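Complex shown without one protein chain; remaining protein chains in place.
Lettered A, B and C in written order, each chain numbered from 1.
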Amino acid sequence: MDSIPMNVSGHFNYWVAIFLMMTGFYVVISRGNLIKKLIGLNLFSTSVFILYISLGKIHGATAPIASETFHLYSNPLPHVLILTAIVVGVATTAVGLALTARIYEQYGTIEEDEIRIKDESL
Amino acid sequence: MLEAIYGASCLAILAVMGLALLRAVLGPSAFDRLMAVNMFGTKTVLLISVFGFLTGRPDFLDIALIYALVNFLGTIAVLRFFEGRKTPACYDEPAEEQKE
Amino acid sequence: MELFIDITLLTFLCITALAITVIRKLFCAVMLAGIFSLLSACLFVSMDAVDVAFTEAAVGTGIATVLMLAALNLSHSREKCPPYQPLLALLVVCTTGAVLVYGTMDLPAFGDATAPIHHHVAPRYIEQSQQEIGPPNFVTSILASYRGYDTLAETVVIFTAGLSVVALLGIRDRRGGQSITTDRSAMKGYLVLRVVTKLLLPFIFLFALYVQFHGDYGPGGGFQAGVIFASGVIIHSLTLGRDRTLKAFPQRFLTILATAGVLLYGGTGLAAMVRGGNFLDYSVLGATALAGQHLGIFLVELGVGVTVFASMTLMYYAFSYRKEA
Partner (left out) sequence: MEITAIITALCLVLGSLLGITGGIGVYRLPDFFTRLHACGITDSACAFLILSGLMFQTGTSLETVKLLFILIFLLITSPTSTHALAKAALNSGETPLMEQQQTQQKREER
């Protein structure tokens, strides 16, 4: 590793991505509300996207669309993976939300502990 | 010369974004938050446009264009879904706060 | 300069994420999630991922927020006090985070051109895709041609997700006997909004078509176009009333469309097999390999766009009709 400031600016993106990931993780495991959990899951997935895109970036490069004036392009492969993942992510979130709505109709609540109590009393 | 101006504009837009973010975090009413989100959308349009010129590749204005077109969908959705509610969930109601 | 913008945006993202964690009103959390999406789109632009930013822009402003709000509308919009002690969760999170940060020490620095990720398949995609596939947008050629199998599977996932939401919530067509003029779901009180919506809708649909068919040359493609088209339908339904939307885009039509998209994608692959190539190898479809690739990518992107549009709209229908049922 080079000098400390170089190290910091070189890894800041990854650290922030990890911080966001852990924030999402925390929301998922510490909150009982199902919709809040889904929002946390979305945070988590966006942070993964940021990590992937950070890995594909090259200093001084430009977007991976061929042009006559530029010759250094960022890595297009992570972009392809993440592009589809975003749409799939929304689709799966929608399934989660639909489940939540059904749970609310059946149990009258979307809090995890209340659902458990109702389950046990059945 | 122009590069510096583009950079300065980017910084200014980022500063406005920061202020809007503060408003969104602080609240107090849901309408303030909604306004902040709306404003954030416009600033995103501007940032993406200016950033394209800063990096010398302004062919990606499509992203700004889609924000300009669809950004008000969020506002409509909020107004629509929480219009008929007697106690709009989007409020900071003192009564609701006391319940806890 | 770019590094500074990058770092500022990342800091804003952190602030937003923390605010989402702390805030207990779910409605506000959804609003902040919207800001989070806007910020990440800016960040993607600053990291050269224009196609990704485009998708995030299309998805984050429209569909994601609307679906969240619709789900909130169907249930409580306030979070209770969490029942657990957060300390254990915090401990788990901190430990995992520390391990991950330790793991990043071995990663190459941000923006390093000599990183291993840039030395395997990426150079080939960048240098040869224009001779082999054609479109100047490398992302399109990888998405639709090199990694066509992957994209096919993801289209199927979206299709399945759409079907699952409809299966879970169901769409009831309650139009019988109710005339359009008495539709309560239209935003009658907001005349300006209705007029502006009518004015803008043609442009939104036109722009979606532009994105669909211009994706080879600039950012865009089937995924984004489908989402934008669906956003247009959602705007229509929100302001002008869902019965009118249902008349323009009936549920049965959308179901057929979603299926047709997946079949179009798969059918293109099969057509390549019939012509003597491999599955999803478009080169045999045309007179020359490049013409074949062009045709194949066009069909495949169309299939993706149609499926994404129909599935997203069906999902929205399912959420929006539930309340009335």
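Everything below uses one rule, namely that a contact is a pair of C-beta atoms (placed from the backbone, for glycine too) under 8 Å apart; a residue touches a chain by one contact, two chains touch by 3 or more.
Model, not experiment: these values are computed from the prediction.
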Touch partners, limited to displayed chains, of the chain removed from view: B, C
Residue touching the undisplayed chain, where the options are C:88, C:196 or C:248: C:196
Residue numbers in subunit B that touch the chain omitted from display: 1-2, 5-6, 8-9, 12-13, 15-16, 18-20, 22-23, 29, 31-32, 34-36, 38-39, 42-43, 45-46, 49-50, 53, 58-59, 61-62, 64-65, 68-69, 71-72, 75-76, 79, 83, 88, 91
Residues in subunit C touching the chain absent from view: 189-190, 192-193, 196, 199-200, 203
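Definition applied: only the chains that are shown with their structure count from here on.
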Whole-Å separation of chain centres (CA-atom averages), subunit B against subunit C: 20
Whole-Å separation of chain centres (CA-atom averages), subunit A against subunit C: 14
Numbers and ranges of subunit A residues touching at least 2 other chains: 62-63, 65, 67
Residue list for subunit C, restricted to those that touch at least two other chains: 26, 50, 70, 72, 218-219
Subunit C-touching residues of subunit A, taken from the complex the two chains share: 1, 6-7, 9-16, 18-27, 29-33, 35-36, 38-40, 42-43, 46, 49-50, 53-59, 61-67, 72-80, 82-84, 86-88, 90-95, 97-102, 104-105, 109-113
Residue numbers on subunit A that touch subunit B, as the complex places them: 62-63, 65, 67, 69-70
For the subunit B and subunit A complex, residues of the former touching the latter: 55-57, 59-60
